[in-house]
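Structure record follows, encoded as structure tokens.
The complex appears here minus one protein chain, its other protein chains still in place.
Just so it is clear, A and B label the chains in written order, and each chain counts residues from 1 on its own.
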Amino acid sequence: MGIGNIFKAFQPKDKVFFVLFEKVASTLVEMSKEFHDGMLEFDLNDDRLLKRMSDYEHQMDDLTHEIFIQLGENFITPFDREDINMLASGLDDIADYMYASAKYIYLYKTPPTKEFSEFSLLIYKCCIEIQSALKNLKGFHNPAEVKESCIKINSYENIADDVLSQGLVRLFESDDPINIIKIKDVLEYLEVVTDKAEDVANTIESIIIKYA
Amino acid sequence: MGIGNIFKAFQPKDKVFFVLFEKVASTLVEMSKEFHDGMLEFDLNDDRLLKRMSDYEHQMDDLTHEIFIQLGENFITPFDREDINMLASGLDDIADYMYASAKYIYLYKTPPTKEFSEFSLLIYKCCIEIQSALKNLKGFHNPAEVKESCIKINSYENIADDVLSQGLVRLFESDDPINIIKIKDVLEYLEVVTDKAEDVANTIESIIIKYA
Partner (left out) sequence: MGIGNIFKAFQPKDKVFFVLFEKVASTLVEMSKEFHDGMLEFDLNDDRLLKRMSDYEHQMDDLTHEIFIQLGENFITPFDREDINMLASGLDDIADYMYASAKYIYLYKTPPTKEFSEFSLLIYKCCIEIQSALKNLKGFHNPAEVKESCIKINSYENIADDVLSQGLVRLFESDDPINIIKIKDVLEYLEVVTDKAEDVANTIESIIIKYA
């Protein structure tokens, strides 16, 4: 028996956290979907994508702030306060780095390489699994499904590592150092998004280990 | 009622932490003031600034270490041990990255750009707000003032993000890749200082949410 069972009785009182985390998850899914669509049909002269990413990033800031406020007002939480804090921060980081990736793509005016959309697809897939994991976390009834989502996110992050490596190898075949610096920067921002998704998966997994 | 009120009774016993945090804050204010003055009238041939930054960085290490020792010896703390730990580490990080910024400016022998002093001003302003926030944190009597300082730090960090973006755009207008690599490195170190200040603001805000 895990140590969390004694807390299960309190759950009905603290639905607010799951409601907020579900809003966060659906925002990330939408944001990453639009980001991926934008990478597939990219137009440097049309900066509506950047504007949309900025809007989503602000929405995520507001939701994250709301979670911290609830954390201050509620004595009872569905799982450790530290875990809620870490989960909320980790989810916000995903949005921050997705926005930063978009910002630097526009800032550097770099024509996207094929790695950009490979990354954006992996990011979108990570967000879908995060949404699924957070849904199944509610009530701790489906620990196996939660774990499966976390394993998938870990595998996407591994693939993203390879996309970065191979992208860098390809990039260094050129002999334009300034272009290398710019594209390398964007590829690294994109890879950090999947690192942040992996951090969230690890946090979720440590919660499920404790309470399921 | 926040969950922290039950701890308030213990406060007189654990003044030591506030005394130490106030020393840390005043050290950071002095350090950032000298750093900003140095950026305004920079002379690459005069490395006294670097020596002073190194001294401050060591002072901060000593103060941080003292906080950790007190944490080991005191059963009673004014707020969660984890929060004291995170706050102390975060404040030390500000000094570490300010010193690193100075070090790389001298190491690369790069003539400072206007962004250097824009950053150093923002860093100085962040440190003043950190000092104010830590002062008002004592006794948890002025949560509104603490929050206001944290909001200001967040806004300075947002400005720093823009200073970095615009600095990079300007930098890439040149066609000297080696100079780009050097200046980009320094600009990124400077931006991390404000990130660390924002982390501290977030930690302080989470403390005030719990206890105020």
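Convention: a residue touches a chain if its C-beta (ideal position, glycine included) is under 8 Å from a C-beta of that chain, and two chains touch if they have at least 3 such contacts.
What you are looking at is a predicted structure, and each value in this text was computed from that prediction instead of being measured.
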Of B:18, B:42 or B:108, the residue in touch with the unshown chain: B:108
Absent-chain interface as seen on chain B, which is shown: 68-69, 71-73, 75, 82, 85, 103, 107-108, 177-178, 181-182
Residues from chain A at the interface with the omitted partner, ascending: 2-3, 82, 165, 168-169, 172, 175, 177, 180-181, 184, 205-206, 209-210
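The definition used in the following text is that only the chains that are shown with their structure count from here on.
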Angle of the C-alpha superposing rotation, chain A to chain B, to the nearest 5 degrees: 120
Distance from the mean Cα position of chain B to that of chain A, given in whole angstrom: 27
